[in-house]
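I'd like to ask you about the structure that follows.
A protein chain is absent from this complex, but the other protein chains hold their places.
Note that the chains are named A and B in the order they appear, and that numbering of residues resets to 1 at the start of each chain.
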Amino acid sequence: MKDHLRRMKALIVKEFVQILRDPSSLMIAFVLPVILLFLYGYGVSLDAREVKLGVAVQDQGKEADHLAAAFLASPYFRAHLSRDERILEQELMAGRLRGLVVIPEDFSRQVEKGAGLGRLQVIADGSETNTANYVQNYAQGVVATWWAMRQRDHAVDKQSGPQLLTRIWFNPELESRNSLIPGALAIIMAIIGTLLTALVVAREWERGTMEALMATPVAIAELIIGKLIPYFILGMLAMLGSVAISVVLFDLPFRGSLPALLLSSGAFLLAALGQGLLISSAAKNQFIAAMVAMITGFLPAFLLSGFIFEIASMPPMVRALTHIIPARYLVTNLQTLFLVGDVWPLLLPNVFILLLLAAVLFFLTARKTVKRLR
Amino acid sequence: MPAASLVIENLTYSYGKQLPLALAEFSATIRPGIVTGLVGPDGAGKTTLIRLMTALLLPSTGSIKVFGLDTRTDASQLHQIIGYMPQKFGLYEDLSVLQNLRLYADLQNVTGTKRQQVFQRLLTFTGLEPFQGRLAGRLSGGMKQKLGLACALIRKPRLLLLDEPSVGVDPVSRRELWRMVQELVDAETAVIWSTAYLDEAELCQKVLLLDGGRLLFSGSPREMTERVAGRCFQVQGISSNRRQVLSRALQQEGVQDGIVQGQNVRIVLRDGHAQPTLEVLEAGAEARLVPVAPRFEDAYVDALGGGPGGISALAAAMAPLSGDREVTVEAVGLTKRFGDFTAINDVSFAIHRGEIFGLLGPNGAGKSTTFKMMCGLLRPSGGNGRVVGLDLQKAPGKARSRLGYMAQKFSLYGDLSARQNLEFFSGVYGLTGVRQQETVTRMIDIFGLQPHLKDSAKDLPLGFKQRLALACSVMHEPAVLFLDEPTSGVDPLTRREFWTHINGLVERGVTVLVTTHFMDEAEYCDRIGLIYRGQMIASGPPDELKAQTATEQMPDPTLEEAFIAMLQQWDAKNEEAS
Partner (left out) sequence: MFNRIHALIIKELLALLRDKKSRIVLIVPPLIQLFIFSFAATQEVKNQTLAILNLDHGRPALTLEQDFTAASTFSEVLQLQRAEEIPAVIDQQQAIAVLWIPEDFSRDIEAGRAAQASFILDGRKTNAAQIVQGYALSILNSYRAKLINNGQQAGVSLVSRNWFNPNLDFRWYTVPSLVCILTTVIGLLVTGLSVAREREMGTFEQLLVSPLHPLEILLGKALPALLVAMIEGAFIVLVGVFLLRVPFNGSLLLLFGSMAVFLLAIIGVGLFVSSLSMTQQQAVLGAFMFLVPAVILSGFASPIENMPHWLQTISYANPLRYFMTIVRGVFLKDVSAAIVWSQTWPMAIIACVNLCAATWLFKKRME
């Protein structure tokens, strides 16, 4: 037993020295997370603000002016007014406008007549599908608000009718950063756990150090644990650092507890490391290892974890696939820990599934790795 | 006689059903207390055999027992008692010398006070004591191998397996490695040393000669060497061209092997054949045929059926270069500084047309730096290098189209087939159309590449890689050939074939600059420059250098002995001066 421990310790110390000496692993562990956090903190924002919208005011009436003013005042749009619809259409074509509101000639007359909005149109650029959705929704909103104000001012109808009071829990301002950064953290951990681990083991094969290790009394389990612990610690450090940056620099709330964070991210890292080790036991060259790690680790963490793209909206086949993607569980847990708190009935089953995935991956790795060259 | 430590019975190993057997019906015993040499041409199965002994590969049929442990069933106990140094030893280059030692000590369960003693002994032993904190990646080739050996020796193994430990290592370090292993061997330890250097094999108490996965010979080197006793001669006092003498000798039916040794030519006769007459060799009036003591290498070539013939089809197909013996390669005051460190200080030499110039020197002395500056890969900090009268820095394209270059690693495109490599390199040197196709076809014929034309270069046997690399570097009929350790790790037969071509090309007027660690190879050179600590400390024909270092104790030094003596003299002189 003493021998086991000492050998493992020696392997772990060796791994740490290598990590500290190799700039590229330090880059992946500490520089890449910072870059990713900044990009997700600033670069990716799903909150539509100042969407460029053209307003074609073909009507000279007062109501048309009021409505156009309402668009100008909206924080969601940067409105460009013009009398000529064709100019705005060309701008839409060139991608300089994302949508177009056409206020038709007889608009004011129709409204004053009490005949509703007439042929008021909203045209969105469908080639920017998501933005088109916003244009439609927010334009509706602007018109509805304007209409409600007008009704009240004109006191045509005292009845207020049904109201829907919407409240958004945990993230009242719907700050998209709040849900994107937990996703970015999952990506960072997937890169460290899977890509880096797969690369360093492949490197040992390429440099011939693995062959030398194999001929010593070291056991397979010791080799695996000797890789596992250093990268586990590295991943946890990168994680804690990233959480600190998110809270301090990006003003994210953190409403969960530290033990819950450590538990969730620890369970995820085990699964990610298991995946990295499994890849490296099959791919003994760095190029192939990097490719496989990208396809099975990084891309799913990005695409199928549900942080940008809704899992529920995916076709059933893809949705089924997401169940074996560890990042999916981590994203849910992190979003909950940042924004809600320790919701154990949600967190624990996810942790359990992650541990289960890790166990399966380690089992496969141990079975695939033999102390043999081929 | 002590009991056998390693028993191999009917061992067969195959890498795949389609492939020929890597080892076939192999049986041998290896006993402790001696160093057993493992020799054989490339692809003979040496590395496979060693890996089978470490239980990193398992036999297809048959068995290997190491001190009674079967490699199939007792691998974990086996790993407790072996020390293994793979071909590219698994040093962690980003760990320091001491960190590497500590790691392997922990893995080998060497702890406590014993460990300190072992470290102390190994560090002194290897001369690495002053470099404990240096990263393994920054050590010179020779020091790396010594550290590798030290790591394999931490817990004194009962079976030590060394796979070509001396490839790319200079003669001084090679001797030290050998001494370290000799000191280790006691009655209980068995050592297996695989090598392509036959002078090393000659020092082993026992050798196993493998060819094509089969055991050709097992016994003491002397026993094998005796097979060629009385058949070895040296042609001395040659006044004509010694390369032509060799070529003529090798065309004689009775001569099965021959090499250049300085000013002389060494030949080995076929069994039962008479010596050739000196008239046939046209060696000149003073020439005489002197019987010499046989060497293991002579017996090795004999056992493998003799060396290649003496005529280079490559040279025959090449038009002779016109011109006199003017200087074609010239270094004038070459200096290279990396920051504060002066790697090369004021090195000058001139090589004439049709001359072979060898650059020798220990690992890390500046040999490669000089070489790289000469072929334009490094920009000199001072002085300049000229090839066929052109400054490489000023007219690079023009100068480069006249030179051929072949590196140690045979820089071929591994993913391209043999033919595609030929087509690529001929294209790069501006050959097109019919002329290109003709040249490629000629190369294929000359080097016998036909059977491997469609194979990827990385899958070729080492010997074919070497041939292909040479073909690629001479297709454009260069006036100057730069060879960087061209036969490192290659077996003696392939090496002979290579030098037949080089000798032939030189006779056609090609100038050759070669770096090497093989003293046999250095003997082919017309002149040698010895680089040490960034300076050229001696230069001249091999025989002259030998004569310079001859003493009473050592009246007829080998080139290797001369080489070592010169380094020692230089060190002694400099110590006095400081």
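As a working rule, a contact is a pair of C-beta atoms (placed from the backbone, for glycine too) under 8 Å apart; a residue touches a chain by one contact, two chains touch by 3 or more.
Given the structure is predicted, the values throughout are model-derived calculations rather than measurements.
For the options A:5, A:27, A:87 or A:320, the residue in contact with the chain missing from this view is A:27. Contact with the omitted chain, checked across B:291, B:333 or B:414, is made by B:414.
When the omitted chain is restored, the residue from B:378, B:446 or B:460 that touches it is B:378. Seen across the whole complex, the unshown chain contacts chain B at 375-379, 396-398, 400-401, 403, 405, 407, 409, 411-417, 420, 423-430, 432, 456, 482. Touch with the hidden chain on the side of chain A covers residues 24, 27-28, 32, 35-36, 39-40, 42-52, 92-95, 98, 114-117, 119-133, 136-137, 139-141, 143-144, 147, 157-172, 174-176, 178-180, 199, 203, 286-288, 290-291, 294-295, 299, 303-304, 306, 308-310, 312-315, 317-318, 332, 335-336, 339-340, 343, 345-346.
The rule we apply is simple: only the chains that are shown with their structure count from here on.
For the pair chain A and chain B, the distance between mean C-alpha positions equals 57 Å. The residues of chain B lying in touch with chain A in their complex are 15, 51, 54-58, 75-76, 79-80, 82, 84-95, 99, 102-109, 111, 135, 151. By the touch rule above, chain A contacts chain B in their complex via residues 3, 6-7, 9-11, 13-14, 17-18, 21-22, 204, 207-219, 371-374.
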